[in-house]
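With one protein chain withheld, the remaining protein chains of the complex are depicted in position.
Take a look at chain A:
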Amino acid sequence: MGWACGWVYMQTAAPPAEALPAGPQSVRQLREAEEAAPVFQYAGKAAKRKDRVFVWGFSYSGALGVPSFVKPDVSWKKPRRIQSTPYRLETEEKISSAACGYGFTLLSSKTTDITKVWGMGLNKDSQLGFQRSIRDRTKGYEYVLEPSPIPLPLEKPQQTRVLQVSCGRAHSLILTDSEGVFAMGNNSYGQCGRKVVEDETYSESHLIHQLKEFDSRVVQVVCGQDHSLFRTKKGAVYACGWGADGQTGLGHYSITSVPTKLCGDITGVNIIQVSSYGDCCLAVSDEGDVFGWGNSEYLQLASVTETTQVNVPRHLPFKIGKVKEAACGGTGNMVLTEEGNVFVWGYGILGKGPNLIETAVPEMIPPSLFGCSDFSPDIRVAHIRCGLSQFAALTNRGELFVWGKNLRGCLGTGRMEDQYFPWRVTVPGEVVDVACGVDHMVSMVKSFT
């Protein structure tokens, strides 16, 4: 195309086409032709990096948000059951927070527009709110195949911002900056923070419960399998929901339907991060200590007790340095220290080869597996995330490493085998954040240029 423009230019300017010999041209003529060639601009000087969302994993639940995977728009295409490598999801707004539940996904943006949260996937318990069906205006969808807006009953919809979302097995939590926490979905164990109603039907429900009674503003919400955790600005942790494994940490094994403050070893401690996805919970204090409670059948808390259920937060006396972040999976746990080292313990594919199946004491994953070498010595792990049986780590260079059970292609490596040590996921961009679910993952990525 460049030469076509050049030809037009030469028509208006001096030599006609016959003057230039067809054979080899002299260096001077070549240089002149080169100088006369037009310059194309693909990106301006102030070009901004674009924000993108990539999804991968099991698609039939609709959790990936790509309808053509489930119902192809052309008759000759086959439905795609598993998307084994990252696939770009087009979104209207910049997504700041994403969460993967058990077969569904929530995406949220910090915008002041009316629509702040989108949901896709399983909706049999209204975990995505009420999605009105187009065909029958009185019914709702059971499966939502593409990101659909979730209407929130906000008092000031054009001022309030959604900070974070979290998803559990059949319920979800949405955190706002000034209107507390909104909970939707299944409430059979009180995980939505409201009283359990007997024989309540959760599908096609319009009910979204608002939670505001905490000691201070809630800054983080975490959904476990059937329980919810809230961390407040003052460093306290509240819980509600299913407690048979002690995951509510309130000193008993029954259900709780009102968010209640936890005591135990975290009384008076300023907690800066909480994590949970299955039935075990971890909390990190500002001094770098780790506290755990909940299920310990897989040696998650075996360093302090032999009992398989712990219903009060206990301090885990690990001598691994100051802990910055913790991530709790279904059977395995992971922490990240201030130096950037990753430690794993628990049961399952922990990331140190097929020989390490279970350990009660944290073991470090060698930094060389995350790309740290003599050639690039300053690579560190910046964030860690856990799915039900997968682990993910984000480095400071924006690379994503995954390992664990490759359930229905959820690791995104392109292969269907389980991964026994950290493996890079090829994403066309710098990975900013990742959310792990049971059989799918969502990542927020910034493009390179």
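We adopt the following convention: contacts are C-beta pairs under 8 Å (C-beta built on N, C-alpha and C of every residue); 3 or more make two chains touch, one makes a residue touch a chain; residues count from 1.
To be clear about the criterion, contacts and distances are computed from a predicted model.
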Exercise. Of the candidate names "Beta-hexosaminidase", "Collectrin", "TruB pseudouridine synthase family member 2" or "NADH:ubiquinone oxidoreductase complex assembly factor 8", which one corresponds to the UniProt protein name of the undepicted chain?
Worked result: "TruB pseudouridine synthase family member 2"
For this session: From the listed residues A:28, A:45, A:212 or A:319, report the one that touches the chain absent from this view.
Result: A:45
For this session: May I ask you to list the residues on chain A that touch the chain which is not drawn?
Result: 2, 33-34, 37-47, 352-355, 366, 368-369, 371, 373, 375-376, 397-399, 417-421, 423-424, 426, 428, 430, 448-449
